[in-house]
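Partial view: only certain chains, each at its native spot in the assembly.
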Amino acid sequence: MTSGEPAPGPIRRGLGTGRLEAFSDGVFAIAITLLVLDIALPANAYRHLLHSLGELWPTYLAYVASFSTIGATWLGHNAITEYLERVDPVFVRLNLLLLLVVAFLPFPTKLFADYIDHDTLERVAVTFYGATLLLASTLLLVLWRYAVRKRLVRPDAADEEIEFLTQRLTPGLGGYLVLIVAGLFVPIVAVVGYLAIALYYIIPSRHLTTRIRRSLHRSRVT
Amino acid sequence: MTSGEPAPGPIRRGLGTGRLEAFSDGVFAIAITLLVLDIALPANAYRHLLHSLGELWPTYLAYVASFSTIGATWLGHNAITEYLERVDPVFVRLNLLLLLVVAFLPFPTKLFADYIDHDTLERVAVTFYGATLLLASTLLLVLWRYAVRKRLVRPDAADEEIEFLTQRLTPGLGGYLVLIVAGLFVPIVAVVGYLAIALYYIIPSRHLTTRIRRSLHRSRVT
């Protein structure tokens, strides 16, 4: 039985992956689209519109970085639920915690866009932004490790696949930690780094794809 | 036939649980994500950003409490539709009424965040907030009791399960009433209490899970 099949009874629907995925997808899609509300011209933009649009570059950068991060988290969330056979009460709570952080992201994004070009304050804003990204990334890994430890994962998932996804989700944490420290000295470096981490997650590794495909083929043969 | 199966004909789709769940999920997901729009720095935050971010703690608390409450209501809504075989016109109306209150929640949340640190006004804001939570909680219980009374519940649901869900949904009402009164004297106690009630609902009881699993097993054997 793959997790793609409809739930056989009430418990699978109540604590199954279907509703959890639908609700999570909704929150991801809304949070990613609300980011545009953070983009606004300053009140004095009137006289030099072209110049003001150019001056907004930190806002555009924040928009792209946050959009990519939420997009990457959504892809990671998909990869995790992909392997799940069922969820348990703790998993549902951890998932709500992850969504709480994802839905919160538009606020530090706005903060970052507002203060990036100010000498002393940009450090605070960039650190706050980075801490939120680190938290989202940590919760995603916690969600996955919890699912593996509590055997919520489909029995036909190969050990190497599970290990591979764990390895794939881990390096971001170190990256965020390094960038948060770097951001205290050179804020702009941190921001470009956050965007780079998001892009790293968005680009699925060929290695993983090949392994899954091979494993899928094996399970069909059996 | 479980309620997870597709509707057999027009009446099941028109008044079935599928569309009602999808629409409700959408409203829950959007309301929970709109909460972040209530978080904003005051205009004079410019000079002391770090301090201002710290001063926002009532906003963060309101965000977490409302997020948890909507999350808990969504879980409760899932538990109810889980047991439904069909819905009737009155149920659809009661459901819209519940969604009306859930979608309204971002407003008292903002009010609460704006006035929590003011001596006299925080009482008004906290009471207004608590009354909205009480209303949402009451409507959820009314929805469930109506479904039970009108026999909209699946025939294979055991009486003890139905009784258990009723018992599970009820104590929140008393809790909210006590906290609304307490909030008139010590507002912050009420708020922490609202968060506690939401967390109580989010953590599904092992008791319920075990019962459902046992009942499911029984119905399969039959």
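The letters A and B name the chains in turn, as written, and every chain counts its residues from 1.
Everything that follows uses one rule, which is that contacts are C-beta pairs under 8 Å (C-beta built on N, C-alpha and C of every residue); 3 or more make two chains touch, one makes a residue touch a chain.
None of the values given here were measured: they were computed from a predicted structure.
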Total subunits of the complete complex, with 2 given? 4
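The rule is short, and it goes like this: only the chains that are shown with their structure count from here on.
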Quick check for you: after a Cα superposition of subunit A on subunit B, what is the rotation angle, between 0 and 180°, in steps of 5? 90
So, what's the distance in Å between the C-alpha centres of subunit B and subunit A? 26
In the complex formed with subunit A, which residues of subunit B make contact? 2-5, 21-22, 25-26, 28-30, 32-37, 39, 41, 46, 49-50, 53, 63-64, 67-68, 71, 74-75, 78-79, 82-83, 154, 157, 202-204, 206, 209, 212-213, 216, 219-220
Applying the document's contact rule, which stretches of subunit A touch subunit B when the two form their complex? 6-15, 19, 22-23, 26-27, 30-31, 34, 37, 89, 92-93, 96, 99-100, 103-107, 111, 115, 121, 124-125, 128
